[in-house]
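Sharing a structure with you now.
The other protein chains are all here in position, but one chain of the complex has been omitted.
The block that comes next holds subunit A.
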Amino acid sequence: MAFRGKRPEHGGPPELFYDKNEARKYVRNSRMIDVQTKMAGRALELLYLPEGQPCYLLDIGCGSGLSGDYLSDEGHYWVGIDISPAMLDAALDRDTEGDLLLGDMGQGIPFKPGSFDGCVSISAIQWLCNANKKSDIPAKRLYCFFSSLYSVLVRGARAVLQLYPENSEQLELITTQATKAGFTGGVVVDFPNSAKAKKFYLCLFSGPSTFLPKPLNESNDDDEEVQESEFTRERTSWGHALRCSGNGCYSNAEQPCTAGIMLEAV
């Protein structure tokens, strides 16, 4: 979603924003459908599922089932959770194949440990960062979400969560809670130099350390090379990584700077 004005999360909780009207607009907006479908495709790509194997996946903030449909088309089975009854109604109308649950991700994922081979989320988790009730503490809700997500994933499975972070503090809040919950991984930023095309994917891994996927980048220059994202045991400072444009920037270890941020499990 391109925000030209206020961010939706500032106006209230998602179940009020995504009412019948918004749900109806959402499923008819062809540009929206195109963007969401592309992001679902990229998220699935970043999941690095074993080739040719139908998997059982979790779709967080599944909404009207746009991303879920993509998962089905790729031969996977999925369960979607969303907090908006109107969006879930739209999903029913669209006859999506996955099972749907009405639920609040900030309250935890109500499944047995080791239920899912992977998890995707498109444009949803930034909603956890705003308190809509006096009793909401974003950090607690984020931790509840990430710790239960960690549990319901098969050991060694991944979660790829596309999000629209409001600022670097919010991204840090999110990544801190994910790390606390036991995940390793990092943020992959596709097209970091394009205000319009820039996309953030939080790529989490529930096993021992692995590689961080290479972000997508448009070369403006023939000589410009896409930086390799190397997994190191070095801590990258958040501020540094977030300010970095990814071109000719070097960290303390004199490694080429990535357009991503590494997480280390605490």
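Keep this in mind: a residue touches a chain if its C-beta (ideal position, glycine included) is under 8 Å from a C-beta of that chain, and two chains touch if they have at least 3 such contacts; residues count from 1.
Throughout what follows, contacts and distances are computed from a predicted model.
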- Message: Name the omitted chain as UniProt records it, choosing among "Proteasome assembly chaperone 1", "Multifunctional methyltransferase subunit TRM112-like protein", "Large ribosomal subunit protein bL20m" or "Gamma-secretase subunit APH-1".
- Response: "Multifunctional methyltransferase subunit TRM112-like protein"
- Note on the structure: Out of A:S148, A:Q162 or A:N217, the sole contact with the unshown chain comes from A:S148
- Message: Contact with the hidden chain only, please: which subunit A residues?
- Response: 53-54, 56, 75, 77, 79, 81, 83, 88-89, 92, 97, 99-104, 107-112, 114-115, 133, 135, 140, 144, 148
